[in-house]
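Each chain you see keeps its place in the complex, though not every chain is here.
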Amino acid sequence: MKVIGIADTTFARFDMAGSAIDELSEMGTGFRIARYTVPGIKDLPVACKILFERQGCDIVLALGMPGSKPVDKVSSQVASEGLMKVQIEQSKHIIEVFVHEDEAGDEKTLAWLMDSRTREHAQNAFNLLYFPERLTSQAGHGLRQGYADVGPIQGETKGSRIRH
Amino acid sequence: MKVIGIADTTFARFDMAGSAIDELSEMGTGFRIARYTVPGIKDLPVACKILFERQGCDIVLALGMPGSKPVDKVSSQVASEGLMKVQIEQSKHIIEVFVHEDEAGDEKTLAWLMDSRTREHAQNAFNLLYFPERLTSQAGHGLRQGYADVGPIQGETKGSRIRH
Amino acid sequence: MKVIGIADTTFARFDMAGSAIDELSEMGTGFRIARYTVPGIKDLPVACKILFERQGCDIVLALGMPGSKPVDKVSSQVASEGLMKVQIEQSKHIIEVFVHEDEAGDEKTLAWLMDSRTREHAQNAFNLLYFPERLTSQAGHGLRQGYADVGPIQGETKGSRIRH
């Protein structure tokens, strides 16, 4: 039985973990969810590591909402670097689901964005674990999580090879 | 018996460690406090590591007050990256409590902010150690440490699932 | 038999992996390709590590298209740092092929750029693996991948030595 970890925060203004759990439960069965809540995004990387080590997680969703001030942007970068470090150390994916507080113009849109991005990344996590070929079939398709997909672009490219 | 570490600095303009110790003593018993003071925030990460290794700490509060100049902002980022590295290496939380000198308009407010943010994060550290379910019950509640909580946001979200 | 890894994303708007596979197949034989598709560029570093560990890759091409917003620029930096970390840990090259969405003024040029930069870096990967002397023979030649090479510069330099 696979284990999917969910790390979330009390800082975020929406229950992203609720969306993730709901979405995962609709994707399929055969897995167990392990959840760990921390104060803020900079606490997420070690929370993910603890989920891998003590809960035996196969993949983790790291859910957070960085604030809109310059100091929050630095926190977000430091948090992302930490998530990167843990992934590489563990050779396992952490799907970072960050919705910046200033990505939406009003609270209703922000709630919608936090819900839908979390759900779509929960699908990504599920597929990486069980059906990686689904991602390969959509490589280069300009997919987005939350706002609408932008789609692939076309161009004449076959004749452009330059060999040194 | 658990050990809670406190790393603080001579650079800060308020005795944040005093606030942390006072708050922790009101939270409960059954733990020992280990304190280590260093010159500035860039000395905190190795101080935390030393607290983990030589004092057997289960969690550490890293207390600091980054200055307001551009060079101080870089120091703050480097310090945060170091705290991240130590946490991941040790698989234990370091609660970073940084109050930037320019977060408050006057000294009285700054003192209040340093005191109250430290106290609220001391509560977080205590809860992570003894009552992690308290954090989970407040996930997504928009909690803040120091200034007032912003609270959760609401929105119609259940029907927004887009599945690839 | 050598193994060349290709890590790509569903976020990108062009099938860069297709270009890489096509180009490699024209460069020579004697290698196997292992492909792994992830959601976005920040998922590439651990994908590359997994390609090295589970597929025994000798080199990996990491293909991605960072977006044009400030938050995307930070993601790109964090992704590059992760690719750096994996390379150093494994003592093997990851050729980062990133085409920023704002590097081209229109979609057709962007598609061309993503195709041609990928192809030229596929050549680099092939040469690093089989013919490193080809790179040495072009050291300092001002080569570029995608847009035209800028070429070497000339100057009177032999008499400029200053010895302390």
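List of remarks:
As written, the chain order gives the labels A, B and C, with residue 1 at the start of each chain.
In this section, a contact is a pair of C-beta atoms (placed from the backbone, for glycine too) under 8 Å apart; a residue touches a chain by one contact, two chains touch by 3 or more.
Since the structure is predicted, the reported quantities are computational estimates derived from the model, not experimental observations.
Complete-complex copy count for the single protein sequence, taken from this structure file and not limited to the 3 chains in place, is 5.
Just so we're on the same page, only the chains that are shown with their structure count from here on.
Following the contact convention of this document, no chain is adjacent to both chain A and chain B.
After Cα superposition, the angle needed to carry chain A onto chain C is 70 degrees, rounded to a multiple of 5. The distance from the centre of chain B to the centre of chain C, with each centre set as the mean of the Cα atoms, comes to 39 Å.
Residue positions of chain A with contacts to 2 or more other chains are 77, 81, 85, 138, 143. Taken together, the chain C residues at the contact with chain A in this complex read 8-19, 23, 35-39, 42-43, 45-46, 49-50, 53, 71, 74-75, 77-79, 81-82, 85-86, 89, 107-112, 114-116, 119-120, 123, 134, 138, 143. For chain B in complex with chain A, the residues that touch the partner chain are 73, 76-77, 80-81, 83-85, 87-88, 91-96, 100, 121, 124, 128, 132, 135-136, 138-145, 150-158, 160-164.
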